[in-house]
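Missing here: one protein chain of the complex. Every other protein chain is in place.
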């Protein structure tokens, strides 16, 4: 009997379950393979008692249709920074990676499939260097990895953001308002840019291009005649203005202490008012709505491809690598290369040209960016 | 040639366009009827020059499928409180109702169909008392009218809120979190209650039942075992605690001056933290997403019924009345009665019993409410 | 310990699982109640060995979101007509009702909740007369029961049919075609009528009003000018022409032997061609797409109301009754009355007036029906 251990880490993303199901279904085509899942990334292995779920075809039945991950995920803990309480009551962190690798070996695991983002794959690489047979599956809803042509979850997020723009257009037009929609994207503006093009927004603000509030105002004013008109602005949560000001209230950490902060929507509305823009403005924060729910078919197919490829890498012993889509192939790339270069929006990107070609303002002077 | 003037006032609501289309399509079955629309409620009549749109079957083609209102809407102005600048620079309001009625008569209007909420129908009644041949069509996304069994837009809002709960459930479960979803409903909790039952929430907080934070906490804690578990709370924007504290940040007026306020989601998260509740919590504000977009079939049918009935009342000269649905009939009720009594959630309502029967906590002690 | 046995019979319907979940969740609020489900209506009881599923809150978790029924359904077998092979090889049927009642008593069942249509409730009544403590929950996707204001599944079917009309409108217009959409409804035209009004169809044919092909042709021809134009026809599967001809190929029984038959769509296209109608025509059969999938919020709420009410009737011992919705109450009505009168579309129904008021042709002469 050969054993695979799957873990999912970082923010959840539509398609995670479809990857898990694909690994399990693929494994069930072979003799003598068993798939296990560690609860909450590697924490399930580290906890006492361990929390490990046996993933049979019965267990994964129908989960490709579900958002989230049935083996849960987390941003906390992990083998290299396990939280411990210091004698003085403060919290510190210890490295439990050696212990964890021993535990995994003791469990008779032949391959570990780590589905996660940037941070998770760094951990994959570190564990691989210590001898763990790890295979990475990239997970980034923001599409900010240059080592793969596309990642699951992104198109579902774009679809959800676009449907939100569709809804806001009619209410904006009925009330002669400007709507600012905050979408995901702390460092990369792909969701915003795609949703702006797909939904027909007038302005799109992304982290890569710090905006000039006067250009935004100009564009919006051109949409109004004697108080009538409307517009939709799509803004990445990480968008910032030319002075580098970014309120960047992480929706993830909205809480008690952050109550006086506002997101990019509020920042923009405040700046526009200060600049003398008159029409009514409203903000909408999509937040976690972009993560949840049924993945679209595109992402389910991509997830299935990733999952099957990951299993086949496990069979071949192709460790220390990450699954990658290089159209039209699914290949494996070394983990250490995979995490090097992020994928940001650049001025010469085709979609930037298309967006501006449609008359969408990016809040920048294209002739003098 | 007989003429109908349609106006739409107040917040937009899925189905408004379907009502307009139904009036126009119905009128086109009769000889010699023409339908006009005043832009932005009655303001289109009052402006100089007037803004009146001729509504032919061609113009309304396909609009039942669209959110919003093609003749726009507003909460500002109106015949009884037209804004004027005082000599000292402040703003006041004047009564232009007589002038407006004359203008409408001069336009050769035989009937006015006023599609709007509470406030709009009060204006309908006042104009009717002054001699204008008005017919009201009720519009309230909150379902808070007792003079009709149901109103268009409400079920679409419930559907959108329920789909949001569906999405948040999977991300909540994956991250072992509590999500608080703020839905519409300043005074009436119908959207929250329906979405909580339909989506399978654990807690539902509504304006009618001020909540006890300790009961909310108790319910949520029962969902967690050793830090694992999840829950979804659906809360009306107007929900308040037992001390009557309600942050009630109207999403409509988010702006500059209100930046330090938070909505019910933040209030609840703060109160739960103060009460010692440990798990991660996040909030989501649906806001205008509930107003926009394609109405569901139920609302399109109801809108068509309202529109056709309104036209038939116009043909018969049945003025000073409002269209009402009394299952299975569409009837007309005097405007002055229609606006008397709101429709609030009460403890003996069947849906309250169903919600609590499913184990949903309303944050109150049912034995001692 | 008190025990409830749930059975689901007849064609599946969005909301069945939500009823089951509501019964189970409601029961779990009380001490000492247990819920069981018999697989494939009463067959699970009759089989050797029996197939009974224990329905705990864990088992029903999240099923309100799923179409179908987790305890399966069937149109075959049942206590009064159990199939047996005769000595000569033909099939006959025997009455096993007494035996089944004994088995149910032996299982310690205190109440049986039978969720099903017309046929199922007749069986409920017969079993009740023989002493079984039965409670009926009405299930008809066609909305053809007069003993309740509404039933779950119907609005989901209307929504799916309407979305299909929405999709076909754009392709019809692009190709200058007529589309005929066959929707469910063998004897009652409610789904067709609602979808036609909601989707903006031009013609709606239902079983209650046998159509005159010349009137249909006239209406459609008026939509075309020099070969350009388009139209959508919504037709119930049970629609028939004035001569009573109805191909009525039950989609349920498409098979080998029926290959030469066609549904109402094909019949209509053939009749229109024979009558000399020129434009391109296409048919679409929605079939089982209307049964499957996620119920809309309206139906989930209605299902929850039905399920909770059914449990409360069980607690009170209110047997031989069916749950019924009489706006705004959920009541119980004697089973023997409940199955008496079907709910058909009549000429004086408000929705018929609305449909014709919108210019939708029903294929009949309203002045001389």
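In this document, chain identifiers A, B and C correspond to the written order of the chains, with residue numbering beginning at 1 in each.
By definition in this document, contacts are C-beta pairs under 8 Å (C-beta built on N, C-alpha and C of every residue); 3 or more make two chains touch, one makes a residue touch a chain.
Predicted model, so just to flag it, every value in this text is computed and none were measured.
The chain we do not see here touches A, C in the full complex. Within the full complex, the residue among C:81, C:107, C:173 or C:215 touching the omitted chain is C:173. Among A:144, A:166, A:182 or A:237, only A:166 touches the chain left out of the display. In the complete complex, the residue from A:97, A:194, A:267 or A:332 that touches the missing chain is A:194. Contact with the omitted chain, checked across C:289, C:315 or C:350, is made by C:289.
The set of chain C residues touching the chain not shown comprises 8, 11-12, 16, 40, 66-69, 72-74, 163-164, 166-171, 173-176, 179, 228, 251-252, 254-256, 259-260, 262, 265-266, 269-270, 273, 281-285, 287-289, 291-293. In the full complex, chain A touches the hidden chain at residues 22, 25-26, 28-29, 62, 64-65, 149, 155, 158-159, 161-163, 166, 169, 194-195, 197-200, 294, 296-298, 300-301, 304-305, 308-309, 311-312, 327-330, 349-351, 353-354, 356-359.
To be clear about the criterion, only the chains that are shown with their structure count from here on.
If you average the Cα atoms of chain A and of chain C, the two centres end up 42 Å apart. Separating the CA-averaged centres of chain A and chain B is a span of 34 Å. One finds 32 Å separating the Cα centroids of chain B and chain C. Residue positions of chain A in touch with at least two other chains are not found.
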